[in-house]
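The complex appears here without one of its protein chains, the remainder shown in place.
Take a look at chain A:
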Amino acid sequence: MSTAAPVLVALAQILVLVAALAAVHVPLGAYLARTYSSPNHLRAERLWYRAVRVDPDAEQRWTTYLMSLLGFSLVSVLFLYGLGRLQAYLPWDLGFTGLDPGGAWNTAVSFTTNTNWQWYSGEAAAGHLLQMTGLTVQNFVSAAVGMAVAIALVRGFARSGTDARVGNFWSDLTRGVVRVLLPLSVVAAIVLMAGGVIQNLDPHTAIRTVEGATQHVLGGPVASQEAIKNLGTNGGGFFNANSAHPFENPTPFTNLVEIFLLLVIPFTLPRAFGIMVGDRRQGWAILGVMGGLWAASLALTTWAELAGPGAAPQAAGAAMEGKESRFGLAASALFAVSTTATSTGSVNSMHDSFTAPGGGMLLFNMLLGEVAPGGVGAGLYGMLLLAVVAVFVAGLMVGRTPEYLGKKIGRREMTIVALYVLTVPALVLVGTAVAVVVEPGLAGIQETGPHGLSEVLYAFASAANNNGSAFAGLATGTPFYEVAQGLAMLAGRFVPIALVLALAGRLASQTAVPATSGTLPTHRPLFAGLLAAVALVVVGLTFIPVLSLGPVVESLS
C-alpha cells in the first residue's frame, strides 16, 4: 500500500459523511423551522397537553420560560437521583445495588444537563430500568431543552416589540421530542439493530467459551438508547466502553451512522435559524463557520493519529492503543473530533491514549465552547452569541452602534454576552486549579507530568461544557470529583441558558431597525472569517497558559 492510500481512504470516508449530511440539510432544516413555528398542534399533542395540564399556547416571557425550564430540570434531577438510589428495589435491576449518594447525584446532574459524564461502568452498575426510564428519557428531554433554548433565542432575533415573549417552553419541549427526536431515533435504532447493535431485555448471562473459560453475554435495550445518545448529542454509553463496545457499535457502517447522528441536528439548526429570521444567507454564514472549524480540527487530528508521534505509538508502529481494529485510525479520529466538537462525549476510541497533538485538538474542541457545530441547540446559541461578539468588535472598529439581524447590541446586551463568554472558562479554570492543589483532586490523576494536568483539564472542560467524554485515566469515582464535576456541569449548563434566555427576551422586545448602507452585512465571507477569528481568539486568550502547560509541553517532549 502506498503512503498516500490511508489519507485517501480517510478523505473518502469523510466525503461519505458530508454527502449524507448535505443530503438532509435542506429538508430537515425546513422541517425544524416548521416544527417550532407552526401554530397547530398534532391531535396526539393536544391530548398530551390536556393530560399533563399545561397550556401550550401561552406565550411566555423569558423569565417564565426560564422558570418552566428550571422547574422541569429540577424535578428531572430529583427523579433520576431517586431512580439511581432506589434501583435495587425496582424491577430489571439485574441484581445491582442502588448508586451511592455522590454517584447518584453526579449521574442525575450529568444526564439532566446533557453531559452524560459517567463515573460508573454501565455493565456493572446500571440495570435496564435505570437505563431506560432514567437515562434514555433524559437523553431525549435534555436534548429537547437545548433545542428549545436555541429556538427561543432565534425568536428573539426574529420578533419585534413583543414584551420579551420568546415562546412556550412546554410546547417547544414536547415538539422537540415528539416531532424531531423520537421519529428520527426510531429510524436510527432500526438501522443500528440491522447492523448488529443488541436490543433485548435479557440479563448478563455466563456462557462457556471455546477454550472453556467463562464469559458473560451482555443484554439490554441498547439500540434504542444508542440512537438518542448520539442524535441528542448526549453521549452516555450503555456500556463502559461506550461506542467502542462492539455491542454498541459493531461495524464501520454503524460507526458512520452514529457519527452522522451526532452531527445531523447541530449542522442543520443553522438552516432552521436562517428560515426563521427570514434570511437563509445568515444560516449559511453560521454553517460555514461551524463547518470550517470542524474541518480544520478534523484535518489536524486525523494527521496526528495517522502520523502517530510519541513514544508509545512509535514503539507499536501506529497509534492503535485504545482504538478498535474495525475502525482504525481515521474512523476513530473522525468520531473523536465530531463528539468533542458537538457536546456529545460518546467515544469509539479512548481519547486518553490519543497522540499528544491529537488529544490536544480534542481538548481544544471542547474549550472552543462546542460551537463547531456544538451540541443540539447549545451549538447554535453558543455560535449566535459569538456572532454578537463579532459584530460588537466590528462596531468598535468603525465606531458605529453594532447591530445583528436588525437588533441593536447595546450595553445591556453586551453585558449578558460577556457574562456568557466568561462563565464556562471560569468553571473550567477554577475547577482545574482547585483539583491540582487539593489532595483528593491529585489522588485521581493517573499520569505524571503534563499529561496528568491534561487529564484534569479535560475532565473540567468536559463537565463545564456538558460534553461528557474523558481522558479516562483520571479516576473520577471519588466524592471530590463527583461533587465538583456535578457543580461544574450544573453551572455550565444553566447559567449560560439563563443568560441566553435573558438576551432572547431583550431582543424580542426591541423593534428591528432597518439595515442601512452602514450596516455590517453578516452573511458574507468577511463576517464569517471575523466570527471564526473571534471564536479562536476568545478561547486562545483564555486557555493558552493552561494548554501550554498540558498538551503543548507534551507534544514538544
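In this text, a residue touches a chain if its C-beta (ideal position, glycine included) is under 8 Å from a C-beta of that chain, and two chains touch if they have at least 3 such contacts; residues count from 1.
Everything below uses one rule, namely that contacts and distances are computed from a predicted model.
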From the list "Cytochrome ubiquinol oxidase subunit I", "Carbon-monoxide dehydrogenase medium subunit", "Peptide ABC transporter permease" or "Potassium-transporting ATPase KdpC subunit", give the UniProt name belonging to the chain omitted from this structure. "Potassium-transporting ATPase KdpC subunit"
Decide which residue listed in A:Ser38, A:Thr97, A:Asn200 or A:Thr511 touches the omitted chain of the complex. A:Asn200
If I consider the whole complex, including the chain that's not displayed, which of A:Val7, A:Val137 or A:Leu549 touches that chain? A:Val137
Which residue among A:Asn40, A:Ser325 or A:Thr516 touches the omitted chain? A:Ser325
Which of A:Phe253, A:Trp284 or A:Trp303 sits in contact with the chain that's absent? A:Phe253
Had the left-out chain been drawn, it would touch chain A at residues 9, 12-13, 16, 48, 51-54, 67-68, 70-76, 79, 121, 123-124, 132-134, 136-137, 140-141, 170, 173-174, 177-178, 182, 185-186, 189-190, 193-202, 204-205, 207-211, 213, 215-219, 221, 223-225, 228, 239-241, 244-247, 250-253, 255-256, 309-313, 315-328, 331-332, 347-350, 352-356, 359, 446-447, 449, 451, 454, 471-473, 554, 557
